[in-house]
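Not every chain is included here, but those present sit where they belong.
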Amino acid sequence: MRFISKLIPPERWRFPVIVLMGIFTGLAVFALYISNAPSYLGDKPETCVNCHIMAPQYATWYHSSHREITHCNDCHVPHNNIFNKYYFKAKDGLRHATIFTLRREPQVIFIKDEGRDVVHNNCIRCHEELLTDSRLLARGRDIHEFRMDRECWDCHRETPHGTVNSLSSVPHARVPLPGSVVPLWLKDMVSKSKKQ
Amino acid sequence: ASSIIERRAEAIFAYTPAVTFPPDEPRNEVWGELFPREYNSYMKTSETDFKSKYNGSAMVDMLEESPRMAVLWAGYSFSKDYNQGRGHYYSIEDIQKTLRTGAPDEGVPSPQPNTCWTCKSPDVPRLMNKSGIAEFFRGTWDTKGTEIINHIGCADCHDSKTMNLRISRPTLLEAFEAMGRDIEEVSHQEMRSLVCAQCHVEYYFNKEIVEGVDYLVFPWRNGTTIEDLESYYDELGFSDWTHAMSRAPMLKAQHPDYEIYLTGVHAQRGVSCADCHMPFISEGGQKFTDHHIQSPLNNVANSCQVCHREETQELIEDVYSRQDKLLENRNILETLLVRCHVEAKAAWDRGADERQMKDILNGIRRAQWRWDFTAAGHGNSFHSPVETGRIITGGIAIAQEARVQLARLLSSQGYFEELPYPDISTKAKAQEYIGLDMEMINKEKGLFLENVVPRWMGKGREREKREYVE
């Protein structure tokens, strides 16, 4: 209680502070709105491409066989438990947003070690059956662990983002931005005509 | 938040030209008004502070690095002065400074023809357009001192109207024609190397095409491998000069960057010069081509790592290890060639005749051609390490074959020991050994740079003011 009361500004500052807080809140909401932040909670790939710098990854994924079965989060977020999933997402998301806003993104993005492990385990999660041999399991786990200790994309170099990695690698790819495909004015007209 | 909006807008921003200029506009700053990103990055070729193990943006005095070269070029102007090039920004300054162009002044012509200007400036297409190709080449180098003043730039590679890549030098067109290829048919990706191939190629001056003119030719009629080029010169009976010691009819190889590159795995996979030396970058939501043409080792992230996911240090090591392995043997070849020239001279001195020397001299010519081909392209060892290695190996075999014959010949003249290797441990010693009076040469050049060059540049700028009234 004493702690909170310390935060309350002196009488004559209250009005400007309230106004300022309002402005900040408004700005924050606005930022979240225009950057489509709410979409970050979902699994739609369009979310990630919100930041145009992710366009190459989107475009390459979109043209890969994995498009049909995987979303970004199937690979890039841990799936061992739900808390870990959102914790990881939030942590990553905040760093990405910060770096993006600060314009400190590198020309060529490299996946971080932590992210690597996550992706790798996700490959295994889906392809496990292909990789395990029950006869061998009967002889111990070693050989399976060995077999899976190398990053899958050491060999599968094009899965799923291709072999050219740069902000500029797919300059003409068409990457959707989140939102409706029907322009607002058209929506309006249609709903008006419905009313009539 | 605002930065997000701004950056989206940047990407969409529609461009309306505000400046217009003639197709041959040689002044880069004029183009720069329209394309500031490209211009600003291009002007960074003026930086000289990056040094890799063997290359980089600083000027490297190659004769100081390896004084043997002076002996290899005895009797030819390269023995006076040879550097590893630096950025395009310096093309004019460096051709004025090099001792190879001499110290021309009123009544004293340069030892070089105007052909030397061909790869140094966007003033060249402008002048060729005016006077015709052969007329451009005619006359000594000093006669265009006031006409050519802008360093390499936009008009060398771009069409001013569309900004498309274009070939501005006739020599490349003629070389394609000679190979029976149509340059109009090349892909855009090839153009991203061919603009470089206008200059970064082996060339020679043909005196027979137009009377009294050193006509610039790329010797590609039989193809672009070293053997193809050699057979071309042999068929022509061509030699650049006669070696002052061995009297061998020599060939000089000049930066066969493109030819060697073609034989490497990157070219075979469709990677172009621009992919490594002019990678795309994006700035403020806008993708553009980094015009800071330089060693990619100063920019591994945008060049190599776009395709390779290894650590920067590891990629740099890859380049160095190839350069090390090849340099080891190129140095051996260089030393053997010094011995060849020394031994051949001794054989002449002891009365050998033409008939006895013929094969030996031809061997020296062929071996040194191989050495020079690999040494003159500063990126060769990385651009195509296997081919570069193959060429050096061939050179060593031939040089030593010549030395076996020389050993027999010298022995028949009563000389059974190995001749002593000259003391050429510094550039100065090597130049003295081949009889150059460097003090004199440097003094004259100093006067030229002090008096003549400022005059040329001043007159040139005035001319431009007259010609391009805004």
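When the chains are written out, they are named A and B in that same order, and each has its own residue count from 1.
Just so it is clear, contacts are C-beta pairs under 8 Å (C-beta built on N, C-alpha and C of every residue); 3 or more make two chains touch, one makes a residue touch a chain.
Quick caveat, the model's predicted, so the values are computed rather than measured.
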| Given one representative per chain kind, what formula describes the whole complex? | A x1, B x2
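Convention: only the chains that are shown with their structure count from here on.
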| request: Show which residues of chain B lie in contact with chain A when the two form their complex. | output: 1, 3-5, 7-8, 11, 279-282, 284-285, 287, 301-302, 305-307, 309
| field | Contacting residues of chain A [partner chain B, same complex] | value | 27, 30-31, 34-35, 52-53, 101, 103, 106-108, 110, 163-169, 171
